[in-house]
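Rather than the whole complex, this shows some of its chains in their spots.
In order of appearance the chains are A and B, and numbering begins at 1 in each one.
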Amino acid sequence: MSKIKVGIVGGTGYTGVELLRLLARHPDVQLRAITSRSENGVPVSNMFPSLRGVVDLKFSDPASGILEACDAVFFATPHGVAMAQAPALLDKGVKVIDLGADFRLQDTEVFEKWYKLAHSTPDALKQAVYGLSELNREHIKSARLVGNPGCYPTTMQLGFYPLLKNNLVSANALIADCKSGVSGAGRKAEVGTLFCEAGDTFKAYGVSGHRHTPETLEQLTKMTAQKVNLIFTPHLTPMIRGMHSTLYATLLPEAVAMSNDELQKVFESTYVKEPFVDVMPWGSHPETRSVRGSNMLRMALHRNGDVVIVLVVQDNLVKGAAGQAVQNMNIMFGLEETAGLLGVGLVP
Amino acid sequence: MSKIKVGIVGGTGYTGVELLRLLARHPDVQLRAITSRSENGVPVSNMFPSLRGVVDLKFSDPASGILEACDAVFFATPHGVAMAQAPALLDKGVKVIDLGADFRLQDTEVFEKWYKLAHSTPDALKQAVYGLSELNREHIKSARLVGNPGCYPTTMQLGFYPLLKNNLVSANALIADCKSGVSGAGRKAEVGTLFCEAGDTFKAYGVSGHRHTPETLEQLTKMTAQKVNLIFTPHLTPMIRGMHSTLYATLLPEAVAMSNDELQKVFESTYVKEPFVDVMPWGSHPETRSVRGSNMLRMALHRNGDVVIVLVVQDNLVKGAAGQAVQNMNIMFGLEETAGLLGVGLVP
């Protein structure tokens, strides 16, 4: 089979360089273009010397037409960009995967409320498929446009799913206390993410409202007939990559009698065939570093009375962003789902 | 007034060196002795060059009798040590502050269950006062023996207290999702706290049971007539000092109508006179670094429907250990409560 021709829009951020790292070694991919208006003509490896000898491309002008000649284009851009450019690519038969927020929320009113931006392509949005690979694989197979999930929502959905799907917990009092490495904030020059501001300290942020809440709510609602309510508390932790979500859910009266073994089996059977979800033995404490640089999401269960505690870890830039995007590309193009994604977590 | 003569048992760990840092500059204290069997005769500043020119003491043998000549002795030792040595000191009229766990729990059965050790001095224990300075000041004033609180329990108690005391939340479903810097694990040589094991990663630990749960439960129970249930989830975060507790409590039906302003005022009025508790404006996100090296504990409130979220930060080695111990000494000896404790948080 000939290789898939791939383009990237917005390759100067962390999800962009992570896509490059993964795609450069992907056996079925030919990297064709990476665009950046501001860096047009600059070799990618000048900005990221880690790619010297690996990626020979230069940043190119997004207006050059090179993206239209690709089979697949990834948008690693702030919200608003994909929505403006995707329709023309789709018209040319290019498949599009947006790592931003433009195609995650089907409810455009909710989108506009949280992103302060009218949705300019509701038609494209309608055909967009939400790219949580494990839970939406069948739709992704035939998708032409995928809205890749946010990092936090990936952990919350995969962690709560077995409980909600099987109607074991109350959906009305879910708590997700989540901790992210600083790379989640992107590569923008901002005081708050300077080494001396974010290092050796810990804080919550956005406790009164975060854009990943409506995205997660929309998806969790599909999993259950119950009314869903979610308290989501994000925190910033002084590490580069990694995300740890501590999920709390209260067993319904009819499920309280379940043994820990039974609960564990619910999770194991849900994910037994998944190459990128690892359910650890009951009572384990997964570490984020165990998935550093890897597309694996790892979880473990605990219980305190009626409350089930699910600990979930992932690399926010891989399973939480670029890795899952590649996983979705693999699904969309009928490739081996694990192609290019078998890198092992870098420990230590 | 002549200075208080102070001794320290076990000065080679982090709470020990922190006591030295604080006491060396305390205006009313004369450091007399610091004991360590293994380091007997070694100048303290050999082990901690930060103390060169500041502390001239050598480690001395605990059997030398020098502690009996002190006015106050701090135990910065693992559990079991203070319980063995405190009674003899108390008999000589020395006041004792134990930073370990020996005198925190009045229920000796609970103590034995969690610490796998019979309590050898139940008589001394009976006169021990729990040293949460803000909530127990009157008893500490006349105490001869103080059990200094654990680091996590300090944040949980001060954070939940205004809600429980005023009967605003259900005590039956308290959740404390807590994150500690690595210094909380002490200065023992262990693989798990090596730089390359604890750095650039995040994990929970002890989710199925932690010794700070029974201590906190015993104290929270005193605050309310309700039955108390607490889910406590500790995490290790890659920073040296600092602790962040994210507390969740559900408003009782009779309190749901309270406005955010009213809730805020409950907290502000509770702590308005406290020199070491700072209630930030509603909706703030306190950072642990804002109290790095300082005895301040800082908190802020958020709300999501019926759930009140209290964010609490402290330096685990200061307000969470050595600083609060000095605060208690100040109270016990009738000194200015802030004496020696006015250092400002080191930022950045």
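The working rule: a contact is a pair of C-beta atoms (placed from the backbone, for glycine too) under 8 Å apart; a residue touches a chain by one contact, two chains touch by 3 or more.
The model shown is predicted, which means the values in this text are computed figures rather than measured ones.
Engineer: Number of identical chains in the whole complex, 2 of which are shown?
Structural biologist: 4
Convention: only the chains that are shown with their structure count from here on.
Engineer: For the sequence-identical pair subunit A and subunit B, what is the superposition rotation angle on Cα atoms, to the nearest 5 degrees?
Structural biologist: 180
Engineer: Taking each chain's centre as its mean C-alpha position, how far apart are subunit A and subunit B in Å?
Structural biologist: 39
Engineer: Inside the complex, what are the residues of subunit B that reach subunit A?
Structural biologist: Checking each residue of subunit B against subunit A gives 175, 177, 179, 181, 196-197, 199-205, 207-208, 229, 231, 233, 235, 237-242, 244, 246, 248, 283, 285-289, 292, 302, 304-305, 307, 309, 311, 313, 348.
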